[in-house]
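Got a structure for you, questions after.
For this depiction, one protein chain was excluded, whereas all remaining protein chains were kept in their positions.
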Amino acid sequence: MKKHHFSWSGLYLTIVFIILYAPIVYLVVYSFSAGTTMEKYHGFSLRHYADLFADTRMITIVFNTLIVALLAALIATIVGTLGALAIKETRGKVRNSLLSLNNVLMVSPDVIIGASFLIFFTMLGIRLGFVSVLLSHIAFCIPIVVLMVLPKLNELSPTLVDAAYDLGASRWQALSQVILPAITPGIGAGFFMVLTYSLDDFAVTFFVTGNGFSTLSVEIYSRARQGINLEINALSALMLLASLLLVGGYYLISKHGGRRHRVIAVKEGDAQ
Amino acid sequence: MMRQKTLFIVPYLLWIVLFVLAPLILIFYQSLYNINGQFTLDNYTTYLTSGVYLKMTFNSVWYAFLITLVTLVISYPTAYVLNRLHNKQFWLLLVILPTWINLLLKTYAFIGLFSRTGSINQFLRFVGLGSHQLLFTDASFMFVAAYIEIPFMVLPIFNSLAEINPSLINASKDLGASQWQTFTKVIWPLSMPGVKAGIQAVFIPSLSLFMITRLIGGNRVITLGTAIEEHFLTTQNWGMGSTIGVVLIIAMFIVMFATGEAKQKGGHTR
């Protein structure tokens, strides 16, 4: 595509991008409106941001969401990395069935995950709230980490590890000095990936939350059901900013690790 | 050495047992209890004989099919064009970026855009087309659903297009094929794995949508997901909800089986 030349494909792409970004721009623009509805722009104002920062409940929920996401991502990354290391050691049928089981939660619709976890927690008598939400988030994050780390492990040349052993390294030393540094990009990318998954989740959390505990998605849902409130727009503008920063950081990490597009590819919910 | 290996796998196996196997077994187990807590096959009988649930399943599959189709029709050309750009990774990132915005926020934006006094109707009035009912229509429901799914369809297609060896396309041209022939005989078949992966990534979530049916569809579209959510959280009929869940799981396996070969091929090429 040359510049300054009209082309149908360029026009098409422009339209697609307009559609993709229109709702987002729309939200952000109205967050600065002095009015109270998304019908007419009433001039620039930061009042909805002021409302947002004065809204203790909303800020508490933002904190809750961040705590859940960070902890879930951290624990899932550790368990998932261990899982990937373990899968690497297996062969044949065992390996295939482990991989299939790993993918079950990746392809399951969110409602199924949410509903089955709700039954599970109820049967175990686990109180719905922070713990149940955290456990659920860890659970659906683990397979993603495994899928991000495993390819890095496969790339690792076995001779390198053997060399480490030959040089007298203990298993622990081989792991900490050779294997872990080599797969760190995968681990980092996995961490960022599941962080966004956790921050974004609505359906699973909706089923398993309770006792006053709420995350952003669930709160936005209940507020959206009560009508337009430009405080939500202000929040979305801030979240857009945060996502841009996250994506930026993530882009850097995965660029460092080389294969960008595979990293993003997992976001499609596909079980590669 | 052996001991350490087992230590590694313990948390992961624990996760598989507790959060993969147990919930699946439980949802199946729960589906065998009716609303009065009796162990029976009632729910399955109701599902199969009442006609209501079968019709709902059919409707849900039909909507998911339409959503997937709309998404594919929009996404394929997008991926195709993107693939020929210079900074294609950057543009791809721009397509992916909206998925990092909370799903609820995007849906919420559409409520404002589509309402009778919203921006789209203002625009329509401005160009003299008059205002229309947009919210609560099938068209708007499918549009929003497709909007959300587009990046998940563009990505795998883009990847499989990017993997195509340019020399194949050149060879086809050298052999005198027209652009259209090159597309139908070379590019399209070679991008099939991506298309299949995309369909898989879009179809199953479309079957289980539940929030958009309410906020944009005005509760006039009931998908399998909506029915599960209603039975679990509103009507308290967990048994029936689980039964529909089992049906959804079966549907999921069918879709995965139908698009299965794509996975393997995709796995190799990536």
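Chains: A and B, in written order; residue numbering restarts at 1 for each.
Methods note: a residue touches a chain if its C-beta (ideal position, glycine included) is under 8 Å from a C-beta of that chain, and two chains touch if they have at least 3 such contacts.
Just so it is clear, contacts and distances are computed from a predicted model.
Q: Out of "Extracellular solute-binding protein family 1", "Cytochrome bc1 complex cytochrome b subunit", "YeeE/YedE family protein" or "Fe-S cluster assembly protein SufD", flag the one the UniProt entry gives for the chain missing from this complex.
A: Protein name of the absent chain (UniProt record): "Extracellular solute-binding protein family 1".
Q: Hey, which chain A residues sit against the chain that's not shown?
A: 37, 39, 56, 59-60, 63-64, 66-67, 70-71, 73-74, 78, 121-122, 125-128, 176-177, 180-181, 184, 187, 210-212, 222, 224-228
Q: Give me the chain B residues in contact with the hidden chain, please.
A: Touching the chain left out of view, chain B contributes residues 35-36, 50, 52, 55-56, 59, 111, 115-117, 133, 135-136, 138, 214-215, 218-220, 222, 227, 230, 233-237.
One rule holds in what follows: only the chains that are shown with their structure count from here on.
Q: If you average the Cα atoms of chain A and of chain B to get two centres, how far apart are those centres in Å?
A: Computed value for the inter-centroid distance: 17 Å.
Q: Which bits of chain A are touching chain B when the two form their complex?
A: Answer in residue numbers: 1, 9-10, 12-13, 16-17, 19-24, 26-27, 30, 38-39, 78-80, 82-83, 85-86, 89, 98, 101-102, 104-105, 107-113, 115-120, 123, 135, 139, 142, 146, 171-172, 196, 199-200, 202-203, 206-207, 216-217, 220-221, 224-225, 228, 232, 235-236, 239-240, 243-244, 246-247, 251, 260-262, 264-265, 267-272.
Q: Show me the residue ranges of chain B that touch chain A in the complex, using the header's touch definition.
A: Interface residues on the chain B side: 1, 4-5, 8-9, 11-12, 15-16, 18-24, 26-27, 30, 74, 77-78, 81-82, 84-86, 89, 91-113, 115, 117-119, 122, 147, 150-152, 155-156, 158-159, 162, 197-198, 200-201, 204-205, 207-208, 210-211, 215, 224-225, 228-229, 232-233, 238, 241-242, 245, 248-249, 252, 256, 263, 266-267, 270.
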